[in-house]
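A single structure is presented below for examination.
One protein chain omitted, others in place.
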Amino acid sequence: MTDGRESRILPWCLPLFILAAWWAATALGLVSEWLLPSPVEVARTIFTYMAGDHGSAYGGRFWGDAAASLWRVACGYTLAVVPGLLLGLWSGRSSTVSRLLSSSINGVKSVPGISWLPLALIWLGVGFMTTVSLIALAGFFPVYFSAAAAAASVPQNLINAGRMLGYSRPKLFTGVILPWAMPQVCAGLRVALGMSFAYLVLGELTGVPDGLGALIMDARMNGRVDVLLSGIVLIAVLGAVCDALLVRVLSRLPGVVR
Amino acid sequence: MTDGRESRILPWCLPLFILAAWWAATALGLVSEWLLPSPVEVARTIFTYMAGDHGSAYGGRFWGDAAASLWRVACGYTLAVVPGLLLGLWSGRSSTVSRLLSSSINGVKSVPGISWLPLALIWLGVGFMTTVSLIALAGFFPVYFSAAAAAASVPQNLINAGRMLGYSRPKLFTGVILPWAMPQVCAGLRVALGMSFAYLVLGELTGVPDGLGALIMDARMNGRVDVLLSGIVLIAVLGAVCDALLVRVLSRLPGVVR
Amino acid sequence: MKGYFICQGLQKSYGQHVVLPGVDMALAQGSITALIGASGCGKSTFLQLAAGFIPLDAGSMLLDGRPCNGPGPGRVMVFQEDALFPWLNVQENVELGLKIGCVALELRKERVREMLALVGLEAWEKSLPSALSGGMRQRVALARALVLRPKLLLLDEPFAALDAITRARMQRLLAELQLQTGVTVLLVTHDVSEACLLADSIHLMGTGLGIVATWTVDVPRPRHPDNTDFAQMKAEMRAQLEAVM
Amino acid sequence: MKGYFICQGLQKSYGQHVVLPGVDMALAQGSITALIGASGCGKSTFLQLAAGFIPLDAGSMLLDGRPCNGPGPGRVMVFQEDALFPWLNVQENVELGLKIGCVALELRKERVREMLALVGLEAWEKSLPSALSGGMRQRVALARALVLRPKLLLLDEPFAALDAITRARMQRLLAELQLQTGVTVLLVTHDVSEACLLADSIHLMGTGLGIVATWTVDVPRPRHPDNTDFAQMKAEMRAQLEAVM
Partner (left out) sequence: AEVWHVGTWKTAQTIQPFLYEKYAASANPGLKVDVHPFTNPADQKSALLAGSLDMTGTTLALAIQAASRGEPVKLVATLGSKCSALVVAKDGPIHTAADLKGKRIAYVPGTMHEILLRELLQREGIDPDRDVTLMRIDFFDMGTALAKGNVDAFLSGEPFPTQSVMQGFGRILAYPYYGDSIGTINSGMLMREDFIKEHPDQALRMVAAHKAATEALVADKKLWLDTASGLFGVDRGLLEASARNIELTWDMDDAFMLRLAALGARMKALGIIKQEPDYNKLVDRTFVNALRTDAAKHD
């Protein structure tokens, strides 16, 4: 009993301690407001940003920004997942495909994502396209590698069992390989979603008027540390919520619960 | 035999094809020079950058840039690895520590790395400190999670065997838990190194006079797409070389080869 | 040769390494045949050839008088590790082959229920394989094979992973099911007691040599594991096994 | 009670679930004692108590007249899965216990070499466990245990994962080693034949009941697995096992 309670309290100790230290540091004037605004100030900014009226600088912008960001993430994520899944499963089952792709994909993978930004700006222009392609690029790799590894790991006996029960070769893909790969693919999909949010901010670094990444960059250029911190908190929360939703959706797919 | 040769040739087909297409597109004037310079041009730029004399704009800058970047990566990586390893192994073996840290670490993890950049600029200024802390932050998570997972997965029988053979509790850590965790920790270390290079570019985005990330920013500012591409190629190569070196070093550590 | 399932001159090599040099075997309809042999001698390879999972280098196979190639629902296999689909529940696993074979819904539900009753798992229809014990999973695998009413049942060390008591129960179950369905069974095992307990005839395979010895067991079933008639035969088999190793 | 290793009233529960209700056992010096019982009856738990890996709820243990608690090199265990350190080679694995025990370099090299010769692995000194077969790994685990010259050797189904032939070899090896070193052995197994083949006395454990029956085997060693003297005893054991399941 006590153990159960302890296990519920413990995880909150450190965050609460940090929050208290933060609050104390600002309340006692140990750090100046423009370096680190007080938690109360940040909370107020978040409130204004979410529920304030449209008169003030950031008032009520949240819903529009969140919608814009989520739409970009959704598009980029889809563009990452579909080819990542198809190519991954395919190269997991065919050593020709896997050899054909390996060096190219590993080469592209070892380029730090952010250095694509300037190229994307030149080739695709600023805004939606660039953001979406950066997200797609970043999300592709976890999906591809997890799908390839999973597809390559299907036990030969399961394949044999499928053939014995009458599956044709194409049907083996949907009947045996895909369901087998699901748990690992799901893990890859979650990692890819995290990546998508990371690259969202990158894609919104420049040339988009709305979105949470744009908020953070606006705050950076206007020196509003409270807005900056609000943006960070909100994007982390949004990312966590999306992850939770993804987990829920994935857990309903056939093949995940075993 | 033929299969062996094929397997050596196949991985190069796609890259060579892309290179050829790139070359053809520029040679035939299908894309303008300022959108995509020819591969020959890029190769020449790389050569100038590496071996050119110091008179020209980028001539011979490579070695200084690479040294600066590598030093930053080395420092940040060390700062990521040491606490990541210690905290990870500890929280893998103690549910109290793991519970204490879990919510904080997951919270920080769900903040996209790049949104720390403006905060780091404000708190730490530009250059070394910011770059190093971004790298350290990014590299921490893969090391921490892999170490924690590995330490938590030590089979009880191995622990029992260690105790039976006479290990004291502290000695169990270095004698059983750490060697057991090595392969997974190595995987984490490699992921962390990749992350480090990605965040290197981020840290050198602004206010840094040298480094490969700074080169990319300079190129961007001056619209030199050839320099941009050179920078991307070189940073990918540098990352791959460091990864190969890391793999070599790690493969000599006790506990890795099994 | 005479028999229900006939192999003639089955050859299989991996690269330079000859696993089966040309194996002949004939199984009588409704019999249980055991195949024993040292680890790595080619028992599984033989079974996979028979099931059509890997192509023959040379030789021919006849099932019920007709040549057979490639996998098909006439010959089904139960693997050493169960090879159930972990994402399908017991009922779905057993049903899958019928579904692929386009058996009508009503009929296949009926047959699945029947078969699950036979292996004593009516109550576990909706469970996933992960919720079952090793022995229960093996029974599901058996049910999945038998529900297809195969002509030939191929068993690859199906009880090796089980503890002694569950193993004895499964052996009894196999004998009963064989009696009820009259299926022809080829059983690979490394346990000479198991072979004596279940089989009508026993073939011993030597590494790279094919079948090197054959015994016929005439004891009526149900047999008892400690039946003294077996002692002599077992000793012979053990000696032969050591000899060809 | 008399004996070399004596347990009195060993009790162990997990939460509400009583695994061992109070077990008494006495092992004669230099004897092999087998412990059989259904899966989950508490055999491994008993062995882990004896090895000192988990704390007692109640009861006491005497080894060679002295009470013992916690793990120590006097009582060593060979686990069902080998539990070798995969990052150490054969020689290092066997040497580790002596190294921790601060045995001088010369002496311990000597003893390791001797022990590896005894289990027939001199040629594999430098191999990692991953390069060995299951039977070879089990032999290393045995060597690692015996090199410490323990007073009590605890074996937890050490041969369950092996195929029949390797298993028979390992059983013979154990009997030989026991003869040479005179160690006192407690062997957990679920195979009644194995118990008859190796043990001087056999205890049967019932789930939640502790020891429910004991047999003494007076047949001189080396024994033969199909020895007809055992048939009666085995039948009794099987009946008892079914009864308490």
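Labels A, B, C and D are assigned to the chains in the order they are written; within every chain, residues are numbered from 1.
To be clear about the criterion, contacts are C-beta pairs under 8 Å (C-beta built on N, C-alpha and C of every residue); 3 or more make two chains touch, one makes a residue touch a chain.
The shown structure was predicted, so the numbers you read here are calculated from the model rather than taken from an experiment.
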Legend entry - Shown chains touched by the chain that is not drawn here: A, B
Legend entry - Listed residues A:97, A:122 or A:191, member touching the removed chain: A:122
Legend entry - Absent chain, residues of chain B that touch it: 57-58, 118, 121-127, 129, 206-209, 214, 217-218, 220-224
Legend entry - Hidden partner chain, residues of chain A it touches: 33-35, 121-122, 124-127, 206-209, 214, 217-218, 220-223
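In the analysis below, only the chains that are shown with their structure count from here on.
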Legend entry - For chain A and chain C, chains touching each: none
Legend entry - Required steps from chain A to chain B (each step between touching chains, minimum): 1
Inset, instruction - Round to the nearest whole Å and give the separation of the Cα centres of chain C and chain D. - result: 34
Legend entry - chain B and chain C, separation of their C-alpha mean positions in angstrom: 52
Legend entry - Shared interface positions of chain B, touching two or more other chains: none
Legend entry - Per-residue overlap in chain C, given as positions that touch at least 2 other chains: none
Inset, instruction - For this assembly, give the contact graph shape among line, ring, star, complete and other. - result: ring
Legend entry - In the complex, chain D residues that touch chain C: 38-39, 160, 163-166, 168, 190-192, 226, 228, 231, 234-235, 238, 241-242, 245
Legend entry - Partner chain B, residues of chain A touching it in the complex: 7, 10-15, 18, 35-36, 95-96, 99-104, 107, 110-116, 118-119, 121-123, 194, 197-202, 205, 213, 216-217, 219-220, 225, 228-229, 231-232, 235-236, 239-240, 243
Inset, instruction - Could you please specify the touching residues of chain D with respect to chain B in the complex? - result: 48, 51, 53, 71-73, 75-77, 79, 81, 83-87, 96-97, 100-101, 128-130, 144, 148
